[in-house]
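Here we show just some of the chains, and they stay where they sit in the whole.
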């Protein structure tokens, strides 16, 4: 029976290609496309392409925001390529904050696994939605909208955040305004911030012009 | 021949439904779905559902930003529902500016039809891309990224901006930070702006807390 | 300034519809569509539509599989509607197992938050990918492929699983074969299982015929 | 065991909604959306929603084109709603022809099940691809491109055509030009056809103006 079954198997799986689109592990050395990276040959794929260990330890929060974001996006975890999903770990030490930011390419779903986090987002209609989340609670942040997370516990808080894309992008407003060479004059004209404020934050964040 | 042809016609177009998905003009009184509004019955659709005259005249720029955005999104122009496209008109008087903002739901393509516009966007990598555009020049602003437009002419400038969604959304950073009841303390913690700066702009834009 | 700014605001946000597609919180009493539920009116949406507390406590594992799956899919957590994301919590007591199953509608990404889990999936090419995952490790399970999770620790293990759809579906193979009225004869013909085996499991799982 | 398993079952399938998106059988009396019809309640769905018998008998080819198209699109076969697939049957009597047409909403895949068919399409680059297909042969017609089928056998030919949409649409060029009230003057200006030719075909196909 086995041999005859196999005949069918041979017909149906005549090409490696048949199984390739079960998944498309990124070939990070290949070109990118609007739909993601080209695929590693299925013949070379192992279970380790589907497992990521980089979120097992805490990110380094010894910085001024007392927080760390550790991504498992396609560039770090090639298995997510083409699957419409990725994940990251947030570590927020006491006093830690993830500054106002957006993900241009994905919706986000956060689950607190340690501590308490004050999290919120602002809609296109400028409505504000925020709440303090306890361990095990989940919150959504729709694609492209400004949001933030602040540690609300007296201990380090941890969360895992899933995204609806293997490459959600990340635009931190302060970095976009102050950490590059966009002329201060343009920043001021388009944000109504005072010149002194712009210059101060450009100084802190390493921006020029 | 006509009668016999018509027999086929009757079979093929037996249901109004067949033609409905050529287009799906929004029934603005119906419920919305993740894919847009429910469709107006094709029997009630006329050419006027596909034509919008609201962009023919200039928006009112007699305001402090000396600029106006006139949208033809699904809520104003129900014909775009489900078609992955919409449009708006920008009027920028002398000194006019469209402040830093994002469209969470669409890419944007701007064409200048009068005057000159200095336009730019900032990528997730904090790179800045900006240029002064002359009449007839086109510029892209990818989805969810911060961007701005400033009149660069000594006269009123006008542009039409197309979007890759019937409802691109619009989040003006200043409005998101300062024009609602998000507590100043949270704004400051998540933006590193000074308290005085936050309070000043909350005052100007009508924010509270 | 505030008043004049607001004029623009009024033009741009003339319709509630503009902000609606930032998100589309499910109206669970409305009809479903191929793209999900119809949307609750944005005017009635509060932060609680974006927060889910049901995963904060452990599922009840006092059953023979010594395991529990607690979903936060659209039917439980209406905020995920239309966002291409959902989440569930797995609790695996000592000896616990999530039996072979598929999610017809989504890719899955698991992160272990307590204990150790032996997890694996089988591809269309019948290749097997499995590994024992420690706390903080992440594993992918591509859409529609058979997979399983087994507690590999001497204590209760916990994981959060994210999905690339608000409604991933769940088909447990044993339930599909043995927990309904599909005639034993058909089950045997299409699975090559022995009659005694089919009858035994139909008995255990409440199937008939 | 059955009872305890069922506990899980109850948790996981707590809502009818969970299974609903396995499929979304069209409620033809409900509204349409850009993604298709609203769904019939899963509780009322039976196997007959997934089976269509209307293609079992030949269409009536006693007409001047000696051909018939029998569709199983969403309006005829509500089970295809939301599934990205539909099907139709072509009957071509001796001398039969399906005139030049496009499907604005779907790619098409034809398989000949009786006789021989000369079929072809024209690309955007005006290249022509045509061939005579024998029984069992398959041909593709990309979305939106002009194509035709002509009986090439001395007997009736039959084919089944699948589409990549539950509602592919159908625009027969002759009907679009000549079977409505589009003024002859406009037809002539935009097609370069002679006035006599336009008037003749308007007459045959029942067009006016």
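Going by the order they are written in, the chains are A, B, C and D; count residues from 1 in each one.
Rule of thumb we're sticking to: a residue touches a chain if its C-beta (ideal position, glycine included) is under 8 Å from a C-beta of that chain, and two chains touch if they have at least 3 such contacts.
Everything numeric in this text was worked out from a predicted model, so none of it was measured.
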Identical protein chains across the whole complex (4 displayed): 6
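In the analysis below, only the chains that are shown with their structure count from here on.
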Equivalent interface positions on chain C and chain D, same or different at half: different
Which of A-C and B-C has more C-beta pairs touching across its chains: A-C
Interface copy of B-D among A-C, A-B or C-D, judged by whether over half of the contact pairs recur: C-D
Centre-to-centre distance between chain C and chain B (centres being mean Cα positions), rounded to whole Å: 35
Cα-centroid distance, chain A relative to chain C, in whole angstrom: 21
Where chain D touches two or more other chains at once, by residue number: 33-37
Which chain pairs touch, all of them: A-B, A-C, B-C, B-D, C-D
Contacting residues of chain A [partner chain C, same complex]: 13, 16, 18-19, 22-23, 42, 46-48, 50-53, 55-57, 72, 77, 79-80, 83-87, 89, 107-109, 111, 113, 120-121, 123-125, 127, 129-131, 133-143, 145, 160, 162-164
Footprint of chain B on chain A - complex, ascending: 97-100, 102-105, 118, 120, 122-124, 126-128, 130, 142-146, 148, 150, 169-171, 173-177, 179-182, 186, 189-194, 197, 200-201, 204
Sites on chain B touched by chain C in the complex: 28, 31-37, 59-60, 62-65, 67-71, 73-76, 104-105, 165, 167, 169-170, 175, 179, 203-206
